[in-house]
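Worksheet: one structure, shown below.
One protein chain is absent from this view; the other protein chains keep their places.
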Amino acid sequence: MKIKSFRSVASQYKAIFFDSYGVLKNYNGLIEGVENTIQELRNQGIIIHVLTNDASRGPQELAEKFHKLGLIEIEADDIISSGMMAREYLRLKVKEGTVAYLGTENSAHYIETANLHTIPLSDLDFDKVHEISALVLLDDEGFDWNTDFNKAINLLRIRNIPVVIANTDHTYPVSGNQVALAIGGIGNLLESVVKKRFIRFGKPDSQMFIFAYEHLLQKSNLHKSEILMVGDSLRTDIMGGNKFGFDTALVLTGKTLPKEAKMLIKTTGVIPDYVCESVAMG
Amino acid sequence: MKIKSFRSVASQYKAIFFDSYGVLKNYNGLIEGVENTIQELRNQGIIIHVLTNDASRGPQELAEKFHKLGLIEIEADDIISSGMMAREYLRLKVKEGTVAYLGTENSAHYIETANLHTIPLSDLDFDKVHEISALVLLDDEGFDWNTDFNKAINLLRIRNIPVVIANTDHTYPVSGNQVALAIGGIGNLLESVVKKRFIRFGKPDSQMFIFAYEHLLQKSNLHKSEILMVGDSLRTDIMGGNKFGFDTALVLTGKTLPKEAKMLIKTTGVIPDYVCESVAMG
Amino acid sequence: MKIKSFRSVASQYKAIFFDSYGVLKNYNGLIEGVENTIQELRNQGIIIHVLTNDASRGPQELAEKFHKLGLIEIEADDIISSGMMAREYLRLKVKEGTVAYLGTENSAHYIETANLHTIPLSDLDFDKVHEISALVLLDDEGFDWNTDFNKAINLLRIRNIPVVIANTDHTYPVSGNQVALAIGGIGNLLESVVKKRFIRFGKPDSQMFIFAYEHLLQKSNLHKSEILMVGDSLRTDIMGGNKFGFDTALVLTGKTLPKEAKMLIKTTGVIPDYVCESVAMG
Partner (left out) sequence: MKIKSFRSVASQYKAIFFDSYGVLKNYNGLIEGVENTIQELRNQGIIIHVLTNDASRGPQELAEKFHKLGLIEIEADDIISSGMMAREYLRLKVKEGTVAYLGTENSAHYIETANLHTIPLSDLDFDKVHEISALVLLDDEGFDWNTDFNKAINLLRIRNIPVVIANTDHTYPVSGNQVALAIGGIGNLLESVVKKRFIRFGKPDSQMFIFAYEHLLQKSNLHKSEILMVGDSLRTDIMGGNKFGFDTALVLTGKTLPKEAKMLIKTTGVIPDYVCESVAMG
C-alpha cells in the first residue's frame, strides 16, 4: 500500500465525489486543509459533489452546516444524501397514507417533501395503525430506543408495509476514539427480529451513485472513468464506488485508522485505487 | 401434525423439564390448568424441573414469583436458569476484577454469587475501564438502551474481555399480541457491531441441558430417553432438547401460535416428538 | 392478495421488463401463452426488455435460445443480462492482466468482450497466480465443484483481487419439483470461507435496473412510473423493481408457487403491486 498525495491523485479527474463525515469534517469541525482543497479544485474546474449517508436533515441544512464550519463553497445542490433516495422511493411507490418514521423532526423533511403525511413513531396510536403505509428509519436521534424499537416490532407484526432504511451506516464517530450506533445498525436488528426484507438506501448501494452521476450529467458529459470517489469507509464509499465503476481514493482521517488500513484492505478484499492521508493538498 | 393430549404424553416419562414463560405462565398469570398438572405429575412420582432462559433474577426469586401466582409446588431447587450457566462460567474463568453488566440490580445476583465485584454499565467511569474483566448481558431492563448500548460498544473497543449473553431469547411476549426485544437480541446487535464472538448461555445450548440433567442425576439415575422437554419455542426448547437427546413436546400456549405450528415445523425442520395444545391435563 | 389478469395490468404501462426463467420459459420450454403475449404487447407499442440474472452466455445466444423455443420476437438488443454488468465493471476497473473464471466457455464471453485475457480456474497453474487480476463467477457448470472451489479459496488466500459474482440467484429449477444450486449460492459460500467482500451483479441490485432503464431511454423518454417489472421471484425481481421505483407484478409460473405466494409476501414483506397467474393474456 503506497500513500499518495491527494494533489497528485485529484488532478487526474474532472469530477470528484466526496463523502462528508471523516473526509471533509468530523466531530471537531472541518478536516485540516479542506477549505483550501475545495477552493483549488473549483479553480481547476473540477466538479465537486458530496455523497453522504446522512438522512438526518435536508440538503439545504446540510449545506448550512458546512457554511457554519467555514466551508462556504458547498451548496445544497452539490449534496446528494441517502435521504433523497428514500424520498424518490416514497414518491414513486408509496402514493398515499401516512408514513411513520424513526428520527428527528428535521429528518422528516425527506418524507414531507414527497408530499406524504408523516408521524413520528412515538406519536402513533395503535388504533390508527391501519393508516400507516410505510415505515422509514432516518436518524438514531429523536426517539426513545427502548419504547420505539418495540413499537416498530409490533407495527410490523400487524401491518405488512415497506420499511426503508435511509442510512446504511452501522456506527459513526462521536469523538476521537468513541463511536455511536447509527440508524442503519438499529435497522439491521429490527430486520432480523421481524424477519422481513427492508429497503436500504445509501452507499455502497448503486442507487446513490447513479443519482449523483445523473445529477452530474446535467452539467457536464463526463465518462465514469473521469470521476473519483473519495471516502473514509471501505465498506460504503470504496466498495460502492468501485462497483459503480468510479476510481476510488481512501483517506485516513475517519473510520479507517492509518495503522489498520493495510490490514483491512487485505482482509476485506475491498481495494481502493489510491490511499491518501487526507484530502489536504499541503 | 397430530395434536396429542398432554396427559397421554406425560405418563410415558419419569422426569419432565418445563420451559417457564409460554408453558407454565404468561403475561396474564398461570396458564390454565398448570397447578393441577404439576400436582398430578408430582403425585405420579414424576420429577419436575423448570429450564428457563430468564437471567433477570435468581432461582429463589423466580420460585417466589410462581408462588405468588399460586403455583406453590415449584421450589428454587427445581429451577435451572441460564443465569446459573453464566455464573458457573464467571466462577471458573473470570477469577478477578469487576464485572460490568446490562440488566436490573436483581439480575446482578448471578455475578455477585460468583464472588465478583459488579458494576452496572451505566455507572462505569471510563477512567476505570481497565478494572473491568468481563461484560455480562442479563436483562433488557434496568438501563437506558441508547446511552448504555453505545457505552458497551466503546468499552469493547478499548478492552478485549469476554462478553457473556445470559439469555439467548430474541423477543418475549408482553401481551396477547405484542412482543418486546429481549437482551439476547440486543446482544446480537452488539456482537455484530463490535465484530467479536460472545459467549451465549441458555437453550438451545447444550450446557443448560447438561446442567439440568446432572442436577437430576443427583436425585435419580434416569436415562435420557426417560426425560421429556416441554416448551413453546421451536428454536430454543425443542431444538435444544432434541439435540441433547431428550424427547420433546411443543405446546401452543406461547411463542408458537396454533395456526402457525404446522407450517413452522415444516419450514424450520425442527421437529418435536409431540405437539400438545397446552400442559393442561383436562 | 387479489389475482389480476395480466392483460388488465399490462395495458397500463408503456414498457414492460420481464424476467426470463419462470416468467417467459422454464425447463419445459416456453410458458403457455407467452408468444401471444409478446406479440400483443408489441402490437400495442409497448416496449419490451428481458432482464435476466443469467450470465451463462451472451445476449446473442440468449436470444437464439428464445428463437429455438419459438419466441422469435426477442432480439439480442432486448436482453439485459447480469453478465453485462460484470463486463462493464471489468472494463472500467480491471484494465489489465488475466481474469480467472468459474463457468462454461460460453460464459467467458463477458470477460472476452471486455478485452481481457481469460482463463478457466481449472487451467490455472499456481506458478502463474500473480498474473491473475480478478476472479469472476459466471455459471454453475463447466467446472468440477470440489477441485475448483478449493482452488478458488487458495487463489484468494494468495492474491487480494476483486471477485465478481455475475449471477446472484441461489438456486434454479431443473424440473417440476427439483432445483439446483446456482453460481450465486456457490459464491456466497466462497465469500463466507475467505471472509472477503465480493461484488455482486444481478437483480435485486439497482445497477441492473439502471442499465435497462438507460437502454430504454435511448428509444423513448419514459418515466419510471410508466414501466412494469414482471418476475417470479420476490427476492430478486420484485424487491429490485420496487426499490428502483418501478411498479411490479409477481407471476406464479416459476419460483413462487401459487399456494405459497400469499404467505411469502406476508413473511418477507416484499410486496408486489400485482399478482398474476402468468403472463398469458388468455
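Order of writing sets the labels: A, B and C. Residues in every chain begin at 1.
Here, a residue touches a chain if its C-beta (ideal position, glycine included) is under 8 Å from a C-beta of that chain, and two chains touch if they have at least 3 such contacts.
These figures come from a predicted structure and were not determined experimentally.
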Query - Partners of the unshown chain among those that are drawn - result: B, C
**Report entry** Identified contact with the non-displayed chain, of C:7, C:117 or C:170
**Finding:** C:170
Report task. Identify the residue among B:35, B:73 or B:88 that touches the chain left out of the display. Result -> B:88
Requested in this report: Touching the absent chain in the whole complex: find that residue among B:97, B:120 or B:162.
Outcome: B:162
Query raised in the report: Any idea which of C:28, C:60 or C:154 touches the chain not displayed?
Result: C:154
Report task. Provide the residue numbers of chain C that touch the chain removed from this figure. Result -> 140, 144-146, 149-150, 153-154, 157-158, 170-171, 174, 177-181, 185-186, 188-189, 192-193
Query raised in the report: Tell me, which residues in chain B touch the chain that this view leaves out?
Result: 88-89, 92-93, 156, 160-163, 194-199, 205-207, 210, 224-225, 235, 239, 242-245, 265-271
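Quick note on the criterion: only the chains that are shown with their structure count from here on.
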Query raised in the report: Classify the inter-chain contact topology: is it line, ring, star, complete, or other?
Result: line
Report summary line: chain A to chain C, mean C-alpha position gap in Å, rounds to 28
Report summary line: chain B to chain C, mean C-alpha position gap in Å, rounds to 45
Query raised in the report: If you average the CA atoms of chain A and of chain B, how far apart do the two points sit, in angstrom?
Result: 40
